[in-house]
Structures are given as C-alpha cells and as structure tokens.
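All protein chains but one are shown at their positions in the complex.
Here is subunit A:
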Amino acid sequence: MDEKLLETPLAAEHRALGARMVPFAGWLMPVQYAEGILAEHHHCRQHAALFDICHMGEFRVKGALAAADLDRILARPVADQPVGSCRYNFSLNEQGGVRDDLIVYRLAADEFYLVVNAGPCAGDAAWIGGHLSTTTAFADESAATAKLDLQGPEAAAVLGRLGLATASLPRYYHFQQTAIAGVPVLLSRTGYTGELGFELYFAAAAAVKLWRLLLADPAVKPADLGARDTLRLEMGYPLYGHEMDETTTPVEAGFGAMLKLGQPREFIGSAVLRDPVAGKPRRRLIGMALENKRAARAGAPIYCGAEQVGTVSSGAVAPSLDRAVAMGYVRADLELPVGAALELDNGRVRLAGTVAALPFYGAGSARMELAGR
C-alpha cells in the first residue's frame, strides 16, 4: 500500500492494547483486540463497549439560510427538525444515488452539525460546502474533533459514574452539550450497535484522556471495527460502500418513506426519485438468515431456483443469533416474503437461506427508558 494511511489520535493506545491494525477508508484502524471479535461483540450486548470513531468526519453549517440550504442538499427534510435532535439523512447525487449517509444534529435554529463517513468525507465537504448559499458558513472540523462511541446496556451507568446525571441524559436520537472531566462534549444518544449508547464529540487533544477515563470503568472494554460490523449487521443497519453507494437510491435501500417524496420539497436527486420510470426501484434490500454459522459474504450471488436474483451486500456470522445472516439486493419485481427460500453461493457451495425480517436481532437496548426520567 503506497498511499499514506491516516491514524487517529488513539493509534498508540490501540497498539499498546494489542490491537491488530488494518487499512479502512484511508485510515489505519484497529479491527480487533486480543480477546477477539466475538468477545467484543458479546461485551457490547451485555455491558458496554468503547469504539474509537475518530476517523469519521464532522462539519458545522451555520447561517440564516442554513436550514433551507440543507433542505435543498439532503434527501430527508431538515427545516422541520427540532433543535436538540439528531436525524439520519442522505446526500444524493443528481441521479438519486447515495453519495453518503450521515446524521444531522440541529444545534440551533441556524446551526447544524453533520457527521459523515470517513471515506466520502473529503468529497462531502466539497459537495455540501459547494452547494450552500454564499452567506452560509461551512467548517470541516473533522481533524480537530475526536469521536468515541460508548455502546451497551450499561453505557448510561458508566456516564453516571463519571458525574453525569443519568436521569437527564438525552433521549434516543437527541443530544446535549455537557462536560466530562472538564472536557466539553457534545453527547448524543445514538449509535450503530442496537444497544443503549452514546456518541461523544470533543476536541481531538482530549482523545487519550477521555479514552483512558472511560476504559477505566470496570464495565467498559474496547471494541473495534470487526465487532462494530457484526453488531450493525445484526441490526440490519446499512454500511456505506456495502448497502449503499452512488448507484443505489435510498428507496432501494428501504428508506423511501423517510424521504416524504409526496411533499413538494425539491432536493438534489429528487427529480429522478419522483420520475415514474427513472426513479422506479430496480432492486430492494432484504435480510436473509442462513441455516447454520457458515456465512455468505459480500458479493455472493443469491439464487431463487436456477436463476440469480441478487447479490449479497454484507454477510457474516451473527454472534448473538448463533447463525450466519446476510443482507443483499434482489430484483425489485420479485415477491420474496419473509420465509421464502433462497440459495446463497459462497464460492464453494450453495447455502440454504430464507428471507428474514430486519433487524435480525430484536433484543437490543437502544431505546430503553433510563431510570429516573
């Protein structure tokens, strides 16, 4: 690999913990620690896991026209989003394909915080920044910002032990400005695991301090990209580059209702999505459960009888379900109800699978009520 890989402020911490580092989206990131992906996965489902997500990007957009601008640029409405809330959103190209999926935080009536994926980050900054009104300020704060994800049923208790009042922690998909050990933190109740969890944004210079502080809690263990992937797969959450890319529309990925295409709002890509011919979904995302722990991975052809009807976009063993699962795209015109039989070709053998409802894992604590609220 000739390309110089970026490292997060925590790279030395990961190495000291015995992490195996791999290239990911232009970054050198830990994929697993010594205990292994399965142990990290289960620790997150049962206690609390800490993820270094410093590679992701953060933008600040501010101005009287900021809400109207983002309403024009992003696929889900922004103008009606309440201050203090987070909203999952998409940046589309003119053909309606997904340039990136992101979360929009409304900091104030005229100020937004956008959290984007690492790979598309530089392109997002140019695209979104380039489509704003001249009076709207845009700042790419990615390099100066650390992001840690604390995820698991004990996550709120961990924050409580660090001095935060658990009864006043943010509600699901909401955020607040707070401080941990004197470090100002934007704290949102969001995540990518299906468990009760929080995402912490703060100055990169404090990354090592808060990482060590959170890991000092006996309930918390570090977890990495490997476990992050099995946790999100069990929830059926899309991963950019797998379930979504520039050739996939949010409608095909299952998010059509969120776009409120019946409303008159125009946004980049909306003309194609509303076009009865060009916008007609060609394929749709489904979940599939396999017979045992043998997995069909990204790229595996999906067969219905002798005919290939689609391709796996993500697949692995689901550690909390004791079997392999997969997500994949199939032709939109096929009736494939939950329970329908399919075959997945893993390159060696065709594995039997059935169409399964998403999420695969339904027992997550993400929306649990916090005591004292």
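Annotations
In this section, a contact is a pair of C-beta atoms (placed from the backbone, for glycine too) under 8 Å apart; a residue touches a chain by one contact, two chains touch by 3 or more; residues count from 1.
We adopt the following convention: contacts and distances are computed from a predicted model.
Remark: of the listed names "Glycine cleavage system H protein", "(2Fe-2S)-binding protein", "Helix-turn-helix domain-containing protein" or "Outer membrane lipoprotein carrier protein LolA", the one matching the undisplayed chain in UniProt is "Glycine cleavage system H protein". From the options A:54, A:128, A:317 or A:336, the residue with contact to the unseen chain in the full assembly is A:317.
In the complete complex, the hidden chain is touched by one of A:77, A:170, A:226 or A:310, namely A:226. Considering the whole complex, the residue from A:135, A:247, A:263 or A:292 that touches the absent chain is A:292.
In the complete complex, the residue from A:32, A:151 or A:178 that touches the missing chain is A:32. Mapped onto subunit A, the footprint of the missing chain covers residues 31-32, 36-39, 226, 230, 292-295, 297, 316-317, 319, 324, 346-348.
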